[in-house]
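This is the structure I have questions about; it appears just below.
What you see is the complex with one protein chain gone and the rest in place.
Chain lettering (A, B and C) follows the sequence in which the chains are written, and residue indices restart at 1 in each chain.
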Amino acid sequence: MAGSSFGKSFVVTTFGESHGVALGAIVDGVPAGIELSEEYIQKFLDRRKPGQSTVTTSRNENDKCRIYSGVFGGKTTGTPIMVMLENQSQRSQDYDELAITYRPGHADFSFDSKFGFRDYRGGGRSSGRETIGRVIGGAIAIKALEMLGIKVQAFTQSIGNVYAENFNLEECSENDVYMPDNEAAAKAVELIKRAKEEKDSLGGIIGCIATGVMPGLGEPVFDKLDARLSAAVMSIGAIKGVEFGAGFHVSTMKGSQNNDPFFVDEDDTGLHIRKKTNMSGGILGGISDGSPIIINAAVKPTPSIAREQETVNAINEEVELEIKGRHDPVIVPRAVVVVESMVAITLFDMVLENMKSKMDNVLKVYKN
Amino acid sequence: MAGSSFGKSFVVTTFGESHGVALGAIVDGVPAGIELSEEYIQKFLDRRKPGQSTVTTSRNENDKCRIYSGVFGGKTTGTPIMVMLENQSQRSQDYDELAITYRPGHADFSFDSKFGFRDYRGGGRSSGRETIGRVIGGAIAIKALEMLGIKVQAFTQSIGNVYAENFNLEECSENDVYMPDNEAAAKAVELIKRAKEEKDSLGGIIGCIATGVMPGLGEPVFDKLDARLSAAVMSIGAIKGVEFGAGFHVSTMKGSQNNDPFFVDEDDTGLHIRKKTNMSGGILGGISDGSPIIINAAVKPTPSIAREQETVNAINEEVELEIKGRHDPVIVPRAVVVVESMVAITLFDMVLENMKSKMDNVLKVYKN
Amino acid sequence: MAGSSFGKSFVVTTFGESHGVALGAIVDGVPAGIELSEEYIQKFLDRRKPGQSTVTTSRNENDKCRIYSGVFGGKTTGTPIMVMLENQSQRSQDYDELAITYRPGHADFSFDSKFGFRDYRGGGRSSGRETIGRVIGGAIAIKALEMLGIKVQAFTQSIGNVYAENFNLEECSENDVYMPDNEAAAKAVELIKRAKEEKDSLGGIIGCIATGVMPGLGEPVFDKLDARLSAAVMSIGAIKGVEFGAGFHVSTMKGSQNNDPFFVDEDDTGLHIRKKTNMSGGILGGISDGSPIIINAAVKPTPSIAREQETVNAINEEVELEIKGRHDPVIVPRAVVVVESMVAITLFDMVLENMKSKMDNVLKVYKN
Partner (left out) sequence: MAGSSFGKSFVVTTFGESHGVALGAIVDGVPAGIELSEEYIQKFLDRRKPGQSTVTTSRNENDKCRIYSGVFGGKTTGTPIMVMLENQSQRSQDYDELAITYRPGHADFSFDSKFGFRDYRGGGRSSGRETIGRVIGGAIAIKALEMLGIKVQAFTQSIGNVYAENFNLEECSENDVYMPDNEAAAKAVELIKRAKEEKDSLGGIIGCIATGVMPGLGEPVFDKLDARLSAAVMSIGAIKGVEFGAGFHVSTMKGSQNNDPFFVDEDDTGLHIRKKTNMSGGILGGISDGSPIIINAAVKPTPSIAREQETVNAINEEVELEIKGRHDPVIVPRAVVVVESMVAITLFDMVLENMKSKMDNVLKVYKN
């Protein structure tokens, strides 16, 4: 299958370019009977909109989504759901110079190498605006996961060298950078302002936690839950690294430290096997183990910076480049909802895939 | 599709359990006309065999592969290639206790949660022996990539806190841990011996570099080259993190540091656009940029350790566990060829996928 | 993958319900560099529009398509192409009675069984209007195939018991039923009028021929060219049978009659291996053999008929049903372009897939 679709059972196919007519997604494989409205999806889209705070670009995108198919009487029908946003202004004069210049850190050169030419306006298909389609898919997945008691939440772990030290997820919505630590957030905002003044940009780390995940999601070999999640998260433009649980720290740990001991827990619903620690990040052998899923993703500094850069153009000339227009000095806060969406899409896809793992499940669905 | 296949155009499907009758792979989508022999594949398999050195398990597996289909007159025919190794001894008495005990750090519990029961002998389907099928696929991919001038090589970056400091790929085959630095390798061997004495185990980092990669591989959105590569590498059992180029370091870099400046290079074959640095790890916007592809993967310490561990069993009892049998104190050296294989499989798959990116390419194939 | 996508390399995903907001398709995997305009696609859509002649429903749909993504400067960019038609009137009062009544010959009952409920307006997702998305994909495929010298043309073979006896493809556009025989067409029109007066409907056979197809398309086992083509054609709502070349007649033929003898043909471009007859319909062993591809598809009589029918409703009551509204007395002429589209989509998909069959082809694309 061509590369604009993600998922096997719950499939999100995005379309659209930054300055094209519209952007959106078809979400296919959504089970029938889930409540869905434009207002609900819009809340997720608003989290990735620019112009929301002092630290994001001041471009004001008036993105209003519309559902074009797959919902009837307020519920999903089991048929493909198409949701789209028309681009309000397709102003592209800022970008004319970029028609032939290859911006460092961007996909311009690699895109031209692949396709021979490109829609250069605002990054075209490689623009962050493509993630609109992902957030649409994510909003639907999150709704379905909630019906199963699964909650996915992403947040800003760090910006530059400022790290969240408290971990209070409720604080995320109280600050401009989506950090679970208002104090660290304040420092991060200062850092961002400084970078902006220096015509430079910052990176950071986005964390994501999924709770309530039943054990059993993921397939033992290639479609391991962590393999699918890492593809999901790494497919977001600016991400350069992904890790689960103890992540890269495992390289210096001993087995006796990294192995999570199991114990038997008892509550109202009976006995449960749980782990005393969660170095595994909720995944053992590629299959969810019932502990929270823990993911970290490294986000690179925004490649569009205002300071002068050396580069080349499509006719093999070396040129100096100053990128005009308004750009985020850091992409992290706006990318949080995109990571959350990709994790949710993957988890719900695996929920559907896992239904088929046992003949008992097949009989449960058909024999009653 | 069920989860034992990897790839879209070049598809590797593995089968087999640790102590079952046999293990192997079907490799489908291999273009016709590539020379292939059992001897060639065997050389790759030998690199992952145990008992090769003082630092791996002393189990001696006599793995001899056989080609069962898809090769005629010494060349691939374009039809599926099945390669298999029959298990020599299926001795499983060491494992009987493990029938119902959930080993910490292993897939036992998550596997049972998913399927209801499992082939518990030697880890069954979750055993490292499953990677035999991957190495078979990798050997074929590496052969095809060579015809295009692409070379993939993985190596040991670190074991515990011992890091390779020189980078001489030729030294990899000169030491027992596949490090590009014989001196560091000697220290790593000492560290491993100590861990073994302490009935404990170590992790490490595997690096992989691919040179000669043409720009243009990878699709702009979900099937980004880095997304596919991270799924490939993360699908290897013990891997907990993957990063490209500057990787997690990007989180503390500035845009002006992380952007690789382009320049125009001239050689006998004409003008070429290249990058002065390679923070991107050879991938921009999910598409190869012509620089070497650079990947790091974090490997967790072997979960099978000889010291006593707390755990539970399938009937909800808390038990003490001492794992018997011979196990690698570190999995890193034997996993190097597996990482190399998964990277090669993915790259050649993307080479085939990318053929379709331009109508010009379609005409090249059919119109002459 | 969920079931609204068709193709592996050239992937058409349709969305939309009969009386929903809009209908359309995302076409992904289109190579970059093909000229494409809304006017070009519209010509294909007009061929499936109702109200074009005396023998189709008098509903007047004012379907104007718009390209929302994937085309820049009049050429495909290699990224997904979204094309959509907004529904002009979503008047659904004619359909209110059908909310709970299961129309014989329609998908109402089976749809409810599957999803629990449905968008009942005008057939919802099962409406013939869904084929708009297929025609969009077909138009693009036909454009690409033309660049390779391949021409696909479907036509009306028969309506009821009136069969085309001449075979002049140019006459197709000269009569109201798309028959390659104006005389037979006149008889068919009479038959249709009579059926309409009798509040009944007719079926027929659609033929399709593809010329200029290079030998080598199709894979030897499951993805045989005829297997893929039959899935493509059978996925059109009203089709109940598909055959290739001599088709069902092979059951009474002898091997000596059915085997097409090969011979050597010479022209300006050299020697060519051709067949004296074409019982195979251009496909041997699932792979194109260089002769024209010949397909027939049986179309059932329109299930919506004005006469009274016995049926049941969703609350298990037996009821009498008279379907109101304007319906085609025969679907065949409007379905011709849909068959043509599905054949073209499949052929171009297989053209792309086949590029990967030989290492020689891989080298052709990358090594020059």
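Throughout what follows, contacts are C-beta pairs under 8 Å (C-beta built on N, C-alpha and C of every residue); 3 or more make two chains touch, one makes a residue touch a chain.
Only a predicted model underlies this, so the values are computations on that prediction, with no experimental measurement involved.
Of the listed positions C:Thr14, C:Ser69 or C:Ser341, the one in contact with the omitted chain in the full complex is C:Thr14. Between the chain not shown and the residues C:Gln42, C:Thr76, C:Asn175 or C:Thr302, the one that touches is C:Thr302.
Interface note: of B:Ile26, B:Cys65 or B:Val177, the residue touching the hidden chain in the full complex is B:Ile26. Among C:Cys65, C:Ile287 or C:Leu352, only C:Ile287 touches the chain that is left out of the view.
On the side of chain C, touch with the chain left out of the figure occurs at residues 1-6, 8, 14, 102, 104-107, 109-111, 113-116, 125-126, 130, 158, 160-161, 195, 200-205, 214-224, 226-228, 230-232, 234-235, 237, 239-264, 271, 273, 276, 280-281, 283-290, 298-305, 307, 309-312, 316-318, 353-354, 357-358, 360.
Hidden from this view is one chain, which touches chain B at 1-5, 7-11, 13-17, 20-24, 26, 28-29, 32-33, 66-70, 72-73, 75, 77-82, 84, 114-119, 124-125. Annotation for chain A: contacts to the undisplayed chain at residues 8-9, 29, 31-34, 76, 78-79, 144, 147-148, 214, 220-221, 351-352, 355-368.
Everything below uses one rule, namely that only the chains that are shown with their structure count from here on.
It takes 180 degrees of rotation, in steps of 5, to superpose the Cα atoms of chain A onto those of chain B.
Chain B and chain C have centres, each the mean of its CA atoms, that are 44 Å apart. If each chain is reduced to the centroid of its CA atoms, chain A and chain C end up 38 Å from each other.
Chain A has residues 1-5, 8, 14, 114-116, 125 in contact with two or more other chains.
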